[in-house]
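Removed: one protein chain of the complex. Kept in place: all other protein chains.
What follows is chain A.
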Amino acid sequence: MIGCLDVDVGFRCADRCLLFAEPLKKKKRIDPAILKQREERKKKRLEKQIRRLERNAKQLKPIDELEVPLELVDGKKERMREAAVITPAVEEERALLTKDWTRYKRKQHLKDMQMIDRLMFAQQKALDELRQESEELYQAAIQINPTLLPFTVRGPVKTPPIKGYDSPDGEYTDVSKKCVVNNHWTGVVNPCLQVYESNCTEEQNM
């Protein structure tokens, strides 16, 4: 009816809600199997996403994309050190030491260059002498040796390796499955038939 605004609003609202709302639908009984399927699908989707994230995490980011981790940015205040007091004497000493170092390094560099020149000269002399001896040998000597590359050397270390050291991390055991094909003879029924059975056995290597 028109003009019933002043009447009890609560009752009217409930009345209106009852009238404007659709009749409540009856809850259908969904098959539990379908429910399970839905849940499994959701699980699989999540797992797939997890795997994708992990795969991306394993690939290294290019250096340009790396950012300062947020923890460091946030905790900058507590991580700052107090400005160290550097006396002018210490500063002077450092400046002098740096200059000494540059001089030392320059001499070292010059010596290295001289050594390289000397080595090259010696080799050139040897090749000239070889050419005088025989052209054939000389040509053989100039050939590039392709077996030399790739050339790997292990660099010098601080202390020599301990003999017979038992690494606490343990030895590496290769646990990979290897397939072995077995032939069986079915003798009884038909001696001409041969049954092939493939067996996958685990072999552990030391």
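Convention: a residue touches a chain if its C-beta (ideal position, glycine included) is under 8 Å from a C-beta of that chain, and two chains touch if they have at least 3 such contacts; residues count from 1.
The definition used in the following text is that contacts and distances are computed from a predicted model.
Considering only "ATP synthase subunit d, mitochondrial", "Transport inhibitor response 1", "Large ribosomal subunit protein mL46" or "RT30 protein", the record for the omitted chain gives "Large ribosomal subunit protein mL46", by its UniProt protein name. For the options A:24, A:66, A:89 or A:148, the residue in contact with the chain missing from this view is A:148. Within the set A:94, A:109 or A:178, the residue that contacts the chain not displayed is A:94.
Considering A:30, A:57 or A:72, the position touching the chain not shown turns out to be A:72 (whole complex).
Even with one chain removed from view, chain A keeps its contact list with that chain: residues 72, 75-76, 78-81, 84, 86, 94, 97-98, 100-101, 104, 111, 115, 118-119, 121-123, 125-127, 129-130, 133, 137, 140-145, 148, 151, 153, 155-163.
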